[in-house]
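For this view, one protein chain was removed and the others were kept in their places.
Moving on, here comes chain A:
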Amino acid sequence: MSTQETEARQEATAVVQPAGGTLRGVGVSAWFGSRRVLEGVDIDMRAGVVTALIGPSGCGKSTFLRILNRMHELVPIATLAGSVLLDGDDIYGTALPITEVRRRIGMVFQKPNPFPAMTIGDNVMAGLKLTGRKAPNREQLIEESLRRAGLWNEVRNRLNAPAGGLSGGQQQRLCIARSLAVRPDVLLMDEPCSALDPTSTRRIEETIHELKDQVTIVIVTHNMQQAQRVSQHCAFFLAAEDEPGRVVEQGATEHIFGSPEDPRTADYVNGRFG
């Protein structure tokens, strides 16, 4: 029914910025089997704001991110508690079908994963095809998505080439374009630059900056400078030995990096551990 309606609505709201959805984790805990990896996480991810999740390895930030678009449950032994609200609706509730949740909350993974059996153009359109929707103006959507991901000028002449021929950084931006083509309200990024060189990293950070007012962005990163550069809101995760991960401190990025209240945060952001 509402592809065009939603589009129209989004275009309308795009004028009244910022666009995007508000995502809210309320008391989120997570388990793998009997091992608890995350406890009582409350984070508000507002529209127009890039939220960065930082913390040492194994502190549960990626798990939290995967809970935000129901990828967590792909692991057979994974369970969780608490709720995640997208514009006030529980994404684990019955009101929202799982496919709709994942369409509205897109995800970019750590390693670029374009579909190798498809061309660059088909990769961008893959989301629509996979959700069984028709694209009325294919060329336009491809161009728009690639432009938003900052890849258009590099691939405009080889949209019919296989996606595997792109460089790592280009592949990652292609994945971002693929996620944007289904017009998500929220974009989750799981260490999107960890496999990339500095130039590609900067290009993707620019992309994040340009997208910030169009879609809510949540990014997991191990790179303190990156968190400082791209985010406005920041949450510091930490897991003590044999304990689940918790949010030690969260707030405005300047605050977390400038004058953190918790000594552990200060130690981490200044590179004294982790």
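Definition applied: a contact is a pair of C-beta atoms (placed from the backbone, for glycine too) under 8 Å apart; a residue touches a chain by one contact, two chains touch by 3 or more; residues count from 1.
Note that contacts and distances are computed from a predicted model.
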Completion exercise
From "Cytochrome c-type biogenesis protein CcmF", "Amino acid ABC transporter membrane protein 1 (PAAT family)", "Heavy metal translocating P-type ATPase" or "Phosphate transport system permease protein PstA", the UniProt protein name for the chain not displayed is "Phosphate transport system permease protein PstA"
Fill in the blank from the handout: Among listed residues A:L38, A:M71 or A:L211, the absent chain is touched only by A:M71
Problem - Options A:R35, A:K129, A:R156 or A:R272, residue touching the unrepresented chain - result: A:K129
Fill in the blank from the handout: Considering the complete complex, of A:F32, A:Y92, A:F115 or A:W152, the missing chain is touched by A:F115
Fill in the blank from the handout: From A:R36, A:K61 or A:R102, the answer for touching the chain not displayed is A:R102
Handout entry: Touching residues (missing chain, whole complex) on chain A
Key = 69, 71, 74, 99-104, 106-107, 109, 111, 113, 115-119, 126-127, 129-132, 162, 164-165, 175, 178-179, 182
